[in-house]
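Heads up, one of the protein chains got dropped from this complex, but the rest are sitting where they should.
And now, subunit A:
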Amino acid sequence: MKAIDADVLVVGGGMAAGWAAISAAKTGASVVVVDKGFMGTSGVTAPAGPNHWWVPPDTAQREAAIRRRLETAFGLADPEWMERIIDITWRSIPELDPYYPFSGDGKGGLFRSGLRGPEYVRALRRYATDLGVRVLDHHPVLELLGRRDGSVGGAGGYDRLGGVSWRARAGAVILATGGCGFRSGLIGSYSNTGDGYLMGVEAGADLSGMEFCVSYSISPAWLSTRTLPYTGARYYDASGAEIDVPAGANRTREHLLVLADAFRAGPVHADLHEAPKALRGVVRQIQPATVAAFERRGLDMFRDRFEVKLFGEGTIRGTGGLRIVDTGCATSVPGLFAAGDAATREHIAGATSGGGAQNAAWALSSGVLSGQAAAALARRQGKGAPDAALEPLGRAGLRPAGGSRAVDRKALQKAAGDEILDLDKALRRRADGLEASARTLEDGWTEISQHLRGDGRDAVAARETAAMVATARWCNAAALARTESRGMHVREDFPRTDPRLACRQIVGGLDRIRIRPDGARQEKTGGKTIG
């Protein structure tokens, strides 16, 4: 058993983790990052090129941007949070100057709102390391450690290159484990299995907005890539006839419904003959991996017709996640913070995906805020209990309630993905369908919580299975409980938006799921905002 000690322990290695580590280290705290993969390639940021919500510090412009975005948040977002993340984002990205090769914006200035993934996370890693952050790659976290008073005081995991278990004692822990893509094949999401949700709930934290997990991106059927080239695509049904697919801002649902009908009838194809002319010249530089997806099969992406698939994004580009209770991104459990896709993004996106600008700004800003707040807490309270008093909180997959026995993990993982991501189930939610899904997921959860157990390296896969099924269960229960349609959550049996339900919905609990409306206004006392 390897022992690790830190003021702030950051779990994850993507954008949110990077910014959290940086901001905590700036306060002088000792910071350790433990990532399941490699901080530089893991998470959905790394193979992408996220664009941030980028609005200059001009009151009118910022107000207008916030107003526009509130219109599609369906009453669940908070303009103060929006303003906060726009400001933090605007001020933080230039800090990467020494680490990231910013280039021109085509108008004589520097282009800063979008950053290419591999260079972005590499820059965050270098910046963090320069500030003294210790980065431990391939150190997946398996569970949180609790203090006697109910607070979180560390985490335990497995060092998969070293082949040993580790245990970390920390003044505060930040979960930046990303969203859950249910192993849909969405690029970059293999490790994003909802581990942080499961660990958080085991420690007593709540989730919020889990019903908002209806998001898909189109790619060639054989490999999820970024979607830039396909926005101008033409689509063809199984018979070869062109499909009239609605397109444009604010038409995501119609777009998906038409495609879903076509997929039900057979394979759907696309071509890029009408893609913007300028794309050909630059796509190789903007998204090299997208070109490789075609080139390595001997295809010309702008000439050949190719089969497509919608890859489910679950809570990655949904908006649900761990509930936060203050502006320092604290969860309701003392010592435990959440950032990025691991946290709910309802504050800044409400019931509509924040993918495209808000999510990246949120990952950055919630990272910054949680890093500061976690460091402040660690400074105030120290590390609390001596190591021996920390109790491991992991259950399903590690310490099953019944006798451990062989469990068909593949089948359970698949069930979790199918129940949440299946296009018809997700786009046409109805009580009977959701109840049927609930029964399937309940059986899966019982099997897992009673019997699934993995040891050593195998514990990682066991916990991933448990986390995906748990996440699917929470998403499904939340969708069943919200008896209205709001944003991406559409119920066929409740097609209208119910003004009485214009509040967030809290989900918690392991064996018994508890759901309640979030009546409370955002508390504004806890963490402090920068500047």
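Observations
Criterion: a contact is a pair of C-beta atoms (placed from the backbone, for glycine too) under 8 Å apart; a residue touches a chain by one contact, two chains touch by 3 or more; residues count from 1.
The rule is simple: contacts and distances are computed from a predicted model.
Within the choices "Xylose transport system permease protein XylH", "ABC transporter", "Ferredoxin family protein" or "DMSO reductase anchor subunit (DmsC)", the name that UniProt assigns to the complex's undisplayed chain is "Ferredoxin family protein". Touch with the chain omitted from the figure is made, among A:Ala64, A:Ala292 or A:Cys503, by A:Ala292. Looking at A:Pro57, A:Pro94 or A:Pro246, the residue that reaches the missing chain in the full complex is A:Pro246.
The hidden chain makes contact, of the residues A:Thr177, A:Ser217 or A:Gln413, with A:Ser217. When the full complex is taken into account, the listed residue touching the unshown chain is A:Val490, out of A:Leu434, A:Val490 or A:Ile506. Think of the hidden chain as still there; on subunit A it touches residues 36-38, 40-43, 46-51, 71-72, 74, 101-106, 111, 113-114, 116, 118-119, 137-138, 160-161, 185, 187-191, 217, 220-223, 226-234, 244-255, 257-258, 274-276, 278-279, 281-282, 284-286, 288-289, 291-299, 304-307, 352-353, 355-357, 485, 487-488, 490, 495-497.
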